[in-house]
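Working notes, beginning with the structure itself.
A protein chain is absent from this complex, but the other protein chains hold their places.
For reference, chains read A, B and C in written order, and residue numbers begin at 1 within each chain.
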Amino acid sequence: MDYQGVLEEVAAHAKPLVRQGKVADYIPALERVSPDRFGIALADINGDVYGVGDWEVPFSVQSVSKAFSLALVLAEGDQSIWERVGREPSGTPFNSLVQLEWEHGIPRNPFINAGALVVTDRLQTLTGDASTAMLDFLREESGNPDIGFDRAVAGSEADHGDRNAALAHFMASFGNLENPVPSVIEHYFWQCSIEMSCRDLATAGGFLARHGLRADGSRLLAARDAKRINAVMLTCGTYDAAGEFAYRVGLPAKSGVGGGIVAIVPGRCTLCVWSPGLDARGNSVAGAAALDHFTTLTGWSVF
Amino acid sequence: MDYQGVLEEVAAHAKPLVRQGKVADYIPALERVSPDRFGIALADINGDVYGVGDWEVPFSVQSVSKAFSLALVLAEGDQSIWERVGREPSGTPFNSLVQLEWEHGIPRNPFINAGALVVTDRLQTLTGDASTAMLDFLREESGNPDIGFDRAVAGSEADHGDRNAALAHFMASFGNLENPVPSVIEHYFWQCSIEMSCRDLATAGGFLARHGLRADGSRLLAARDAKRINAVMLTCGTYDAAGEFAYRVGLPAKSGVGGGIVAIVPGRCTLCVWSPGLDARGNSVAGAAALDHFTTLTGWSVF
Amino acid sequence: MDYQGVLEEVAAHAKPLVRQGKVADYIPALERVSPDRFGIALADINGDVYGVGDWEVPFSVQSVSKAFSLALVLAEGDQSIWERVGREPSGTPFNSLVQLEWEHGIPRNPFINAGALVVTDRLQTLTGDASTAMLDFLREESGNPDIGFDRAVAGSEADHGDRNAALAHFMASFGNLENPVPSVIEHYFWQCSIEMSCRDLATAGGFLARHGLRADGSRLLAARDAKRINAVMLTCGTYDAAGEFAYRVGLPAKSGVGGGIVAIVPGRCTLCVWSPGLDARGNSVAGAAALDHFTTLTGWSVF
Partner (left out) sequence: MDYQGVLEEVAAHAKPLVRQGKVADYIPALERVSPDRFGIALADINGDVYGVGDWEVPFSVQSVSKAFSLALVLAEGDQSIWERVGREPSGTPFNSLVQLEWEHGIPRNPFINAGALVVTDRLQTLTGDASTAMLDFLREESGNPDIGFDRAVAGSEADHGDRNAALAHFMASFGNLENPVPSVIEHYFWQCSIEMSCRDLATAGGFLARHGLRADGSRLLAARDAKRINAVMLTCGTYDAAGEFAYRVGLPAKSGVGGGIVAIVPGRCTLCVWSPGLDARGNSVAGAAALDHFTTLTGWSVF
C-alpha cells in the first residue's frame, strides 16, 4: 500500500476541520497551542514511518500515556492489576464517582482517570518511579532521546488537580491505593505532561500492532496481552465516545485532550494523528475524521 | 482450516463448564431447558456449515434477535434510527433507567432492552408487522422454513413484562415511540420468542461476516453498515460484560438469556454457540468459554 | 387572633407575586386557568372559616389529594402500608426512578407519584373504589356535596400518563402493586382531578389540626397518626422543596400543580392557599409567599 499517498489524502480530507473543535482550556499551558495544527504519522510493523503535516512537532500526550502505563504494568507480568481495575466501558461521565462508590472503589477501566491513577500507583510500586519508567520506555522505543516532561504543564495540572485528588482520596478510602495520594497524583501528572510528536507516538506504540514485540524484536508483552490492550482501547479508549468511535473508525485507539490519538491496525501498523481542536467528549475533531477516512480508504477497520 | 476439528476441540474444552451457570428462570418457559445442553456451529462465508453437539436443537433466541432487528431496520435504508437510539455502551445495569431520564428517553444503544424496543417500534412502522418480518427473514436466510415463534415463551414474557412496559411507557413519555406501547411490546416479545438452532443462527447471521451480502449473494446492507453492526455488537452486544468479552474473546457478538451467542469473524465465518447456563451478567458460561478457546486456537480475534 | 385581618394582610403581601410563576401546562385542561387567581382560607379547629380573594372558586386539587388518600388508608387501621412505601424525603427529581430500582420498588414516601400510586392501590383494595371513597370523604368533611371530579382533567392526565404508567409497571415488576396497573392509574388520575375551593380544602383538612378528629367530633385517626401525617407533610409534602419550605414557612403542608397548598398549624387551624403560578419545583409562588408571611405575622411556625 502507498502509505504516504493515503496519509496525504487523509490529511486533505481532515485538515478543513481543524477549526471546528475547541482547544482544551482547563489548564493554561494547553490553551496556548494553535488550533490550526494537524499532523499524522504511520509506523508499519517493520518500523518504516510515514508522515504528513505537523507530524514531527511535539505536543502534550495527556491521556494517550494511559495506554503505555497499562502496557508497562502488564509487561512486568502483573495481572493482579485486574483485581483493582475493571475492563468495562464507563457509561456517561456523570457516573464516574457514583460508579466508584457503587463498585467499592474499583474503577471501571484503566483509561478513565480513576483507573489510570490505580495503574500509575501500581507502576510506581513495581518500578519505584512510575513517570521516569515511562519516559525511559518512550525514549527507547521511539528512538528519540529528546522526549521529555513539560514542567509548565505538570505544574499547571497540579494547580488544577482537585478533581483527580478527590478521585485518589476516594479510592484510598476503599483501600485501593498502595502509595500515598500525593505521590500517585504527582507521577500521574508527570506522565500526562510528556511531550511527543506523531512520529514518536506512532513508533513507540508499534508493539501493539506487532502483537507485543518491541522495535528491536524483543518481547515486551505476551501476544495475548497486546491483544487485550487493543480490546480495552477499542471499548474504553476514547472517553465516553468509544461506541461511536468503534462505529465510525473501527480501530483500537487512545485519545488525549492534547489532541493526539494513537490507533492500531493489528498486524499492520500504528497511526498517530494530532490536531488540538476537541469535540464535546474530548476527542480531536480532525483527528477522528482523519482516522475515519483512513479506514474508509484502506478498508482496514477490524470489523 | 479444519473447522470441524477446531469445533470439536472447542467443545471438548467448554462442555465441562455447562453446569457452572444458571439457567434463566425469570419465565417458566425458559426454566424447563436442560442445563446440560451444548452445541456450536460455524458457517463460513461460502455457506458451508460445521457443527458439534446439540447444534441442530432449537432454542429460544431471546436477545440474539436484537442484532437481526437492527439489521432489518438498516436494510430499509433507515439511518434515522440513530436519532432515537445511541451507540454507546450502557455502563452498570442499575443505570438503565436513570440514563434514559438523563438522556431524555434516548436509549444508549440498540442492544439494551430500551433500545431494542425503539428498534422494534421503527421496524413495525417500516414493515407493518415487525415480528413477521423478522421471522420471514430468518427462515429465508437460514433456509429453514420450520423456524417459528414459541407461543408459551411469548405469553410467559408478557405475563412477566412489567419492566419492559415501564421502559416503553417511559420512552413514550419522551415522545420516543411511534406506535402504541402494547403493540411495540407484543412484537418485541414475539421476536424474542423465536426458536432457532445453532445451525440456523450461524447461517442466518452470515451476512455480517460477508460485509452485508445475503446467502444468495444479493446485498442486504451496505458494507459500511455491516461493519457498523459488528462494531455495536463488540461494544454493546453482551450486556454489561462487553468490555470483558472483547478482552477475552475479541469478536463482535450478541448473546441472549436463552444461552445462545452469535459471534462474527469478519470476512471469514459466523459462529453460534448454545449452552443454557448463564453467568451473573446473563451470558452463557460454556458459550463464552467456547468462543474464548476458538480465538485462542485460531488466532482470529479482531485484535 | 383576628384571622380575617391576618388573611387580608397576607393576601395584600402575596397577590403582587401571582404573575411570577408559570401555570402548569403539561395537560391542556390545567393550562387554561388564569394566572391571576389568588385565594386563601383558614379553618380554625372549631370549624369557623375565614377567607380572602378567590377562596370559594374550585380548582384542581392534583397532588394535594395525596395527603387525603394517605389519611384514608391509615383511617382503615392499615399500618402495613409502611412496608410498601418509605417515609424519607426523595432528594433530587432525577433520582426518582433510580431510587425505585435501588430500593427494590419501594417508593421513598407517599407523596412522590410512585408512593401515591402505592397508597391508591392500597386504598383501592381496602375500599373497592379508591376515587369514590375519597370523593365521599371530601364532600362529607367539607360539608360541600357539589365537589366532583373534572372529567376533562382526568382524561387529559390519562392521555399524558406515560410517566405514571412507567412508574406503576416498574413497581409491579417488583411485586409492589396489588391491583392491575390500569385500574390503579385510573383511580389515581380521578383523585387528582377532584375540584375543590380553598374553603373546601381548609375545612376538609381540619382533622390534621385537630389531632385526628373529624368535623363532627368523631375520630378519623389516632392522634399519633395525625401527627405522623403532619411530619411526613413537613419532610416530603412540597416536592423537592420540602427543606426550603420548612426553612421559610415552618408548617406541614401539601402542594399540588393546580396551585393549591394546604398547611397545618397543629392544634390551631388549617390553611389553604391557591394561586396557579408555579415555581420551578412545582409549588405555587404566591401561595408559598402567603404562608411565609402568615407565619411571620403570627409566629406560628412549628419551630
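Criterion: a contact is a pair of C-beta atoms (placed from the backbone, for glycine too) under 8 Å apart; a residue touches a chain by one contact, two chains touch by 3 or more.
Note that the structure is predicted; figures quoted are calculated from it, not measured.
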Query: Among the chains in view, which touch the chain not shown?
result: A, C
- line: Contact with the hidden chain, among C:Glu31, C:Glu88, C:Asp129 or C:Asp146, goes to C:Glu88
Field: Contacting the left-out chain in the complete assembly, out of A:Val57, A:Leu97 or A:Ala222
entry: A:Leu97
- line: In the whole complex, of A:Val57, A:Ala165 or A:Ala222, the residue touching the missing chain would be A:Ala165
Statement: Missing-chain contacts on subunit A, rising order, are 94-95, 97-98, 100-102, 162-163, 165-170, 172-173, 181
- prompt: For subunit C, which residues touch the unseen chain?
  reply: 86-92, 94-95, 99, 102-103, 108-109, 226-228, 230-232, 234-236, 240-244, 246-247, 250, 252, 266, 301-303
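Definition applied: only the chains that are shown with their structure count from here on.
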Query: Looking at the contacts, which chains touch subunit B and subunit C alike?
result: none
Task: Taking all residue numbers used at the subunit A/subunit B interface, answer same if over half belong to both copies and different if under half do.
output: same
- line: By C-alpha centres, the chain nearest the middle of everything shown is B
- prompt: What is the distance, in whole Å, between the centres of subunit B and subunit C, each centre taken as the mean of its C-alpha atoms?
  reply: 47
- line: Chain-centre distance (mean CA atoms) for subunit A and subunit C, in whole Å, is 55
Task: Indicate the whole-number Å distance between the mean C-alpha point of subunit A and the mean C-alpha point of subunit B.
output: 32
Message: Where in subunit C do residues touch two or more of the other chains?
response: none
